[in-house]
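One protein chain is absent from this view; the other protein chains keep their places.
Labels A, B and C are assigned to the chains in the order they are written; within every chain, residues are numbered from 1.
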C-alpha cells in the first residue's frame, strides 16, 4: 500500500511516497493514522492530520482498499 | 448669490447655475431650501436634498455669506 | 507608511489596481469594482452617465479614506470613480485596501463603497431606450 506525502508529512518520513510493509497494511483510516504515529512519532506532534482516500477527505472509519489512492494531509496552509 | 446645480437639480431649474435675485437672498441653508422649494416645487418631490457651502455639507442652521460657494446636492447615486 | 489614491477620472482601468495597492507589508488586498449592469428591475439599460461636483467629491472621498485608515490598520487605500457616459460592463468605481491580515482589508473595502454611495456627490443617470432616470432622486 502506497501513501502519498505532502508538506511536513514528506519531511517527517523523508520522501514523497511511503510504502506500508505488507505485514502492517491498515484496514481503515484510523488504523493508518495509528500506524503512522507509532512508526513516526512526529506525526503525533502535528496540530492535526487527515487522510484522503481517492482525493477526498476520509473519516476515521473509512475502509482502505489496495487500489485506493491514499494521501496524508497535514494541516493545510494555502492562501 | 449664485448656486451650483447638479444632477436632477440642474434638470429642475434648467441650467447648471442659478442666480438668486437680490431681493430674495436667503440668510441660512434652511431659507435657501425653503426658497427653492417654493420657487421650483419639484425640489419638494425629491427623496431629499442637501446644500453644500464651500464644498462641505452644511446643516440647515448654517449662515450663508455672499462669497460662499453654494451648491445644491440632490440625492447622490455614485458607485 | 500609509498611502491613499483618491481620483475622479474619465475612464477606469481596473487591471492596474493590484499593482497600486501592492505592498511588502500586506498579506491581503481586497478590491471592489462597480460595473454597469445591463438590467435594472427588468428594464434594459443602454448606458449610464455620471456627473460630479468634483471639488467636493474629492474632499468627501478623501474623508472616507482617512476614516477607513483610522478604523483599520491599512497599508494602502484607493478610491477611484469614473464620470461621463459609460456602457454596459464598464467599470465605474474601484475601491480597495491592502493590509497585513485579511479582516482589515475586507471590512475597509466594504466601508469604502458603502460610504461612497452615501456621501460622495456623484450622480448617476440611467439611460433606457425611451427615458432617462436620475437614480435615487425620487422616493
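Following the convention adopted for this analysis, contacts are C-beta pairs under 8 Å (C-beta built on N, C-alpha and C of every residue); 3 or more make two chains touch, one makes a residue touch a chain.
Computed from a predicted model, the values in this text were never measured in an experiment.
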{"item": "Among the chains presented, those that the missing one touches", "value": "A, C"}
{"item": "For chain A, the residues touching the chain missing from this view", "value": "4, 6-8, 11, 45-47, 52, 55-57, 71, 73-79"}
{"item": "Absent chain, residues of chain C that touch it", "value": "14-16, 18-19, 22-39, 88-89, 91, 98, 100, 102, 105-106, 109-110, 113"}
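The rule is short, and it goes like this: only the chains that are shown with their structure count from here on.
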{"item": "Cα-centroid distance, chain B relative to chain C, in whole angstrom", "value": "26"}
{"item": "Chain A and chain B: spacing of chain centres that average the CA atoms, whole Å", "value": "72"}
{"item": "Where chain A touches two or more other chains at once, by residue number", "value": "none"}
